[in-house]
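Here the complex is missing one protein chain, while the rest keep their positions.
On to subunit A.
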Amino acid sequence: MAEGAEALAASVRDFVSGQQDGRAAELAAGLKDGSWTILQLVEALGFCLENTDPRTRGRGIQLLSQVLLECHSLLQEKEVLHLVLFYENRLQDHHLVIPSVLQGLRALSLCEVLAPGLAVSVLKAIFQEVHVQSLLQQDRYTVYSIITNFMASREEELKGLGADFTFGFIQVMDGEKDPRNLMVAFQIVRDLIVKNYALGPFVEELFEVTSCYFPIDFTPPPNDPHGIQREDLILSLRAVLASTPQFAEFLLPLLIEKMDSDLQSAKLDSLQTLTACCAIYGQKELQEFLPSLWSSLRREVFQTASEKVEAECLSALHALSACLSRSVLSSDAEDLLDSFLSSILQDCRHHLCEPDMKLVWPSAKLLQAAASASLRTYHRLTHSILPLLLEQYNKHSQSSQRRTILEMLLGFLELQQKWGRVEEDESALLSLQETICSVVFSALTDPNVQLQLVGIRALTVLGSLQGFLSPSDLELVVDHLVRLALHEEDSQSSEAAMEAAGSLAPVYPEVFSGRMVPRLGEELQSEREEEEEGSRDLRSLRQRCLQALAAVSTHTSIVRETVPVLLQHLRKVQKGSEAGNAQNVISACRSLHRVALQCQQDAEGCWYYHRAVVPCLLAMAVQAATQESSHPLVSKALLEEEVLTAMVPVISAATTHLSPELAAQSVSHVVPLFLDGEVSFLPQNSFPCSFQPFEDGECLEPQRRLVSLLMAFVCSLPRNVVIPQQERLLRELLALSCSCNCPFTATAASKCFAGLVNKHPAGQQLDEILQLAVNRMEPGLAEGPHRTQALTLLLWVTKALVLRYHPLSSHLTDKLLGLLSDTELGPTAADGFSLLMAESPDVLHKGCHADVRIMFRQRFFTDNVPKLVQGFHGAGADVKANYLKSLSHVLNHLPKPVLVTELPTPLLLEAPQIMSLHIDTLVTKFLSLTSSPTMAVRIAALRCAHALTSLPTTVLLPYKARVIRALAKPLDDKKRLVRKEAVAARGEWFLVGSPGR
């Protein structure tokens, strides 16, 4: 025990006289492990606490406080009582001692065993004895912390102090300037208000002591050690100011004054604070200030050039109107909303009558901001404004003025959408229904395209208001849309009309399927009778019909009407012998594709579409392919490459979203059609000869082309659908791809094979079929008439396997790399790298359920770029270009950040003429990457910028000044390794074109 006491005394002496700060932690540790008690510590400190030198006393108290901060949770209630009394007493001590005393009190304020009444007594003592604002920043912060701690744990006790507490705090924070302390002080004030502490007679003082900081004017110091931004203080202060209606009478005049400020930031802050206040204010608070608020807001919107200020004014007006709409009125009070809206109307209404003046739009925006606040404001304002706008529309005859008026009208109509259904009794809209419709219809027939476009938008809005348009109006709407879509010369209007039909069709499916679709169908038909060969107008009319049919197919019931029309049209075209037939088929396919995309999400619609379209397209194609080549009646247009290519996305889109059960049903018909000529499921199944695309024979060439349609179907199936006779199908495809003379067919067969292999479950079967493919490919690549076909197959199979990380993919990639040095196939092989890395539109992408692993590109890059680089160095001059080309394809598809860190600079620099062409892009990219958040990227970018200096001077000189300027910034990078690269790069750029280099 005696030893312990001696050690204790020694440590205390070391700390106090020896100035060894480390002793505090040891003493705290001793207290924690029970070597001594707090009482013993205080006794040991006795000599210095009673010392006459304030420095020594201060040191002693500092030690005690530091220990308490560590050990406050170990204290007994009685110990705490004595310590509190001691510290309170010390508050009267010399000013040098006060910081340590406050630290001690902070430690005690964290004690859970603090006896009731002590918190109040500590605070009273601080309020009485300490002049807080003459302390240093961190000591003031300690005071705020003590108050915060007590507010968190002793709320009831502090409330017992009544308004004295509020007053005491006001004195504490009065004059505070440090942003760190203000953040805490604002939080305390906010808690005082929100947690209902008594403010008593001090509301105005509390407001004054906080509002004096408004608007916040603070710029963080350049290297900002505390991380407090201007915005933090603004939000924190706003939370205080907008926390209680009690501040309203003081705050609103302040806001009105600051809205007039020359500083835009002050304006914005005032407006945002006003908006925040409206959330809790009521009629009572606003009453007195409404006229001045309105006139300030109006002035700003009418005068400002800043969109930000305008937007904030409008949201403040919106908030004010909403606040007034919400307020509950006592029976005798006047409804302020009414008079407020009246003044808005009075000041804005007359501007709307002068559509040439510049105040039209500001006025309309103000009115719309107020009208959007509540249903009441909407009715009150539209009641007056809508008739006025309609009258003005008819008064003016110029299209441009009418357009302005109609756009304003449209703005109000769009607001009505917010409230949903049109209310029968109150709405100004319903009573004006007839006039509004006639105005909108007149806009649709105006020759001015801009006016037409606004009219079409208005029509869309009117149509979306349920119950607004009468059945006869609707018919008129459809007639107008059909006319605009088909016959309006301007393509913008025509497209807008189609879009409008598309968005209204789901609301009124019967009207559109009953009135629009038949009209479009007739137009498609009737043209045939009075046809003049190749007439341009006729062709564009037909185009428009097809587009409109697709656009309006936005509802399942309409799809059931439009799809037969489109298919009917296709059949007619097939039988015709026109020159432009191929184009016609392609247009029809585009429309069919759009319909497919629009009904994919709806399971029932999707299945209907699939059953209607896929067999029909297949039947038509089979018909064309089995026809005697000399047969005059059936067009061969369907077999042209671009037509088949246009059919692919239709079949694919009809298939990707099928449920696995339905897809299985469909696949059981389609695969036997191609393998065994099973045509029974096709709608018209009497064909001139049998369909055997995989058989040998010269005359079967047309049939084989249809493999592209098989590909579209079978490669779009969900992965878990079992394909019947898959092995046989794969073998047939493989054979076709390697032996077919027609590149189109061979490519389709390769892609189809690759698409199936990609989804094939791993295992022996897959290994066998792949082995088979390799065995066929290798001799094909080596020699013979089908080398190109073999290369195509190699490319697609490699892609299929690279995507799914199949182990065989590296073997195939190596084979491809080997072909780069082939003088005949090299260039094609090099271009093939683009095919490997890019997303292909029809097969092997996520949309058609292919197995695509993430980051396959990065992986391919890391595996193969070293080989490409090596190959480049070893290659002869005639094939070097192939390596560079493949490398550029790989790099082109790589994500930028990966690209830059890995860029193989030396190789690129061996091709200075190529680099020179892209110097502009390279400089821009490298410089922008020098400010990347990642150090490694910054370093790599600077190395690249450095490496550029080895290009010819004439190429570099135009960029010298820019690069040197841009590289000044990384010289001050926080990382030394980055600075080193920046110094090296910038130094080299200084030497560019300079003497003595």
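To be clear about the criterion, a contact is a pair of C-beta atoms (placed from the backbone, for glycine too) under 8 Å apart; a residue touches a chain by one contact, two chains touch by 3 or more; residues count from 1.
Note that contacts and distances are computed from a predicted model.
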Record-based protein name (UniProt) of the chain missing from this complex, from "Cytosolic iron-sulfur assembly component 2B", "Nuclear pore complex protein Nup85", "Multifunctional methyltransferase subunit TRM112" or "Conserved oligomeric Golgi complex subunit 4": "Cytosolic iron-sulfur assembly component 2B"
Of A:10, A:25, A:152 or A:971, the one touching the omitted chain in the full complex: A:971
In subunit A, positions touching the absent partner: 934-935, 968, 971-972, 974-977, 979-980, 983, 986-988, 990-991, 994-997
